[in-house]
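A single protein chain has been omitted; all remaining protein chains appear in their positions.
Up next is chain A:
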Amino acid sequence: MADSGSITESFFKGSSGRNTRGLLRLTILSLIAAAAISSRLFSVIRFESIIHEFDPWFNFRATKYLVQHGFYDFWDWFDDRTWHPLGRVTGGTLYPGLMVTSGAIYHALRALTIPVDIRNICVLLAPGFSGLTAYATYLFTNEMSTSPSAGLLAAAFMGIAPGYISRSVAGSYDNEAIAIFLLVFTFFLWIKALKLGSAFWGALCALFYGYMVSAWGGYVFITNLIPLHVFVLVCMGRFSPRVYVSYCTWYALGTLASMQIPFVGFLPIRSSEHMSALGVFGLLQLVGFVEFVRAGVPSKQFATLLRGFVLVVFAIAFGGLVLLTVSGVIAPWTGRFYSLWDTGYAKIHIPIIASVSEHQPTAWPAFFFDLNMLIWLFPAGVYLCFQKLADEQVFVVVYAILASYFSGVMVRLMLTLTPIVCVSAALALSSLLDTYLTIKSPTEPTDSSADAVNGTTASSKKAEKAAKQDGLRSLSKPLVGIYTTFSKTSVVSALTAYLLIFVLHCTWVTSNAYSSPSVVLASRMPDGSQHIIDDYREAYQWLRQNTPENAKIMSWWDYGYQIGGMADRPTLVDNNTWNNTHIATVGKAMSSREEVSYPIMRQHEVDYVLVVFGGLLGYSGDDINKFLWMVRIAEGIWPDEVKERDFFTDRGEYRVDEGATETMKNSLMYKMSYYNYGALFPPGQAQDRVRGVRMPEKGPELNTVEEAFTSENWIIRIYKVKDLDNVGRDHASASSFAKGNKKKKTTKRRGPKVLRVE
């Protein structure tokens, strides 16, 4: 007995104890990484190793190009198969970090003679990086807290929090897949640099910042958060050489690194989003100068003079900034960024930004769905940061407030909030666990000692008072500990239950909400078995095999990347949305009468038109539901020809059945969606299962396009644009003739016959 006791003692104490703990920590971290990766594999297991959704298809296509043609060709890539007839300078308009990362992994594995398909690397990149993110979160949290459990808890939370899983399941090959790791790791390096005042860590931070810039447009979040942190520190009177060294190193090197990306180029010194970083850089020089002089010259008047000097310089700099902005040297706010502050802006000025579902504001259930109990541990953790409030805790507070504002404005930015929520919640929970999980209990105070506590000496009271003024109110009394085992067990068991619910919740959310590739849909048969709906790939495969390689496909921009990636056909518009007018052109073609649309399609050499229709299956993400956005975007460019009002009935309803407006019924989109739809049902029984209405008995007629392909569940319908008529008739009369209707006589109608009497 004593033997075993000494053995365990030797394991947990001294240098070998440290090694044991290190080993344990390593094991736990690897397990967390494994859990993070495996919980993201639902979609691969259920469906197959497939790229998801829309944007990843472009990234996949670009990666394939990179692997095939090499880096320099990729860098100069001009893609003439998108945005027909404009084309896109792809190499200069994308963030190459993601593709280069997977390309590097691919070549590394090849060098190790491991034959692996580039698709599998792309599919599994996001889960792999999520393991790294968990580790980065562990490092970051360890900088915040002395408690060894906080980092591990944070890593575990980060590994399975649905807020992060939503963008990093296997197959979701998007910029965010690696960007969140880079975000957290850059922040860790920043804190490290700030704590040590080290140029080395600052340079490392800049390096990873550069990597982040190459990977995701969200780097602007770092560009603004770090200066804000420094600004708050300066305002709190915490300027120190550490701050100066770390910030200046980061800013100088980081800006240079970010300017190497062609897409970013000179933005860091010209656009307003980056001005705060530049401003704080200037401010630090001034403050540093003043501090330097103050240290040398101990005269009070001189200090006052300096303060005035600082103010003047600041005013001049601000005036210069305004002047440059007005004169146009510095670019104005870009729309997407501007819409974060003025929340009504996007709706009025840039419908294309407002139309994207991930740019919508976040309702509270989304927060709870993505973070579960972390969301209420989060404020508690932030409060704990006020306990010590060193430089790094200020960072947590600033990050927490800024990120919660942004995530409230845009659903998509939930992603930047998740790391800090995990860290704060882990801080709160670890402080709870550390308090309630110790076996040692304080001795119960006897009466005399209680008296002693009550009758504290004047000096200790004074110290208490000082603590009260400076610190938090809840910390004013000395720490005692928890007395009874009952309190400990009750609190700890309740916490365990909550944690178990959290794990169940995360698994449930991941499996139910975030693991659908959205290219392949799954439904349940009446007997409970799974039924796969594979219309998208069916249709894209049809395009690939039945159309000439240069057939131009017109569709709404959502499907541009998929058509490019899966069907390998040129498209008019895609998810890059850089040219609003071009998108509006497609919107106009879709929302106008055939007579108007046909010339547009001819001018753009459109061969096929693709629409998504969910009416048969009850698939609600179809084009008729997105139709109003097409109308709105087209109306932004041609307000006289396309009017949103015309698509609503007099009572302001958006209808597709008998009561739909004439404009609606005559629009190309409506006709293509419902063409021949009634033939599936007994006469008069046709029903649209998305909108839940009965369709009119007589379906629409199409003259200028003809049905080419309709997928199994009617989700995708492809129409071929007819060529000009051989004998020069317009299409309406040609098809009318083909149906056997007689040409109407053009002779003038004579008046009623009258008997001539003369």
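In the analysis below, contacts are C-beta pairs under 8 Å (C-beta built on N, C-alpha and C of every residue); 3 or more make two chains touch, one makes a residue touch a chain; residues count from 1.
The rule we apply is simple: contacts and distances are computed from a predicted model.
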Which of "Mic1 domain-containing protein", "Related to OST3-oligosaccharyltransferase gamma subunit", "Autophagy protein 5" or "Vacuolar fusion protein CCZ1 homolog" matches, in UniProt, the chain that is not displayed: "Related to OST3-oligosaccharyltransferase gamma subunit"
Which of A:151, A:254 or A:408 contacts the chain that the document leaves out: A:408
Candidate in contact with the missing chain, chosen from A:75, A:314 or A:368: A:368
Hidden-chain contact residue, picked from the options A:207, A:389 or A:551: A:389
Candidate in contact with the missing chain, chosen from A:379, A:618 or A:699: A:379
For chain A, residues in touch with the removed chain: 343-344, 347-348, 360-369, 373, 375-380, 382-384, 386-387, 389, 397, 400-401, 404-405, 407-409, 428, 431-432, 435-436, 444-445, 450, 453, 470-475, 477-484, 486-487, 490-491, 494, 497-498, 501, 504-505, 508, 512, 639-640, 643-645
